[in-house]
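Attaching a single structure in structure tokens format; questions to follow.
Removed from the display is one protein chain of the complex; every other protein chain stays in position.
Right after this comes subunit A.
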Amino acid sequence: MQERNSRKYSQIGVAILFLLLVACGGHQTEGQTQPETANGQEAALQGKSASALSERTAGMRAGQVVYDQYCATCHQTNGDGVPNLNPPLAKTDYVTGDKERLIRIVLNGSNEGLEVNGMVYSNAMPAHSFLSDEDVANVLSYIRNSFGNHADTVSVDEVRQVRATLE
């Protein structure tokens, strides 16, 4: 009897624990603070020479420095943003989708209430046209390959071209 009781209670405990986990599971941090360059994703890229790879890694590192200085306050180190205020950069179409649109958001800023994964955010994103083409390319390559994102990198040329259409 005693044994059965204690088993029962431990089952209740498990059930409560399970419910707690379920209840609290709404939020999972998928953010990654390290660019995913050193891992399998990188190795899986085919036909790249060793020097191209290390160039890319260097760009990604430089991109993280730009990110930490200019973007992380609002979008947070883990790319999750701030609820209702600043949108996430993890798993958003703006980040991993059309590069021209992405470059334009960073150069021009945005204060229109973009819908990001079904939510809108009330803060204003300032223009970052003061960043060099290289900084923009690096930071965008970084966010396109961090926080669980996987997309091709952004080149200095691509940034230069979009900037030319703005000025």
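Convention: contacts are C-beta pairs under 8 Å (C-beta built on N, C-alpha and C of every residue); 3 or more make two chains touch, one makes a residue touch a chain; residues count from 1.
The definition used in the following text is that contacts and distances are computed from a predicted model.
Not shown: a single chain whose UniProt protein name, out of "Tungstate transport system permease protein", "Hydrogenase expression/formation protein HypD", "Glucose/arabinose dehydrogenase, beta-propeller fold" or "ATP-binding cassette domain-containing protein", is "Glucose/arabinose dehydrogenase, beta-propeller fold".
Of the listed positions A:S54, A:N84 or A:S132, the one in contact with the omitted chain in the full complex is A:N84. Seen across the whole complex, the unshown chain contacts subunit A at 8, 11-12, 15-16, 24, 27, 29, 31, 69-70, 72-74, 76-78, 80-86, 88, 111, 113, 122-124, 126-127, 130.
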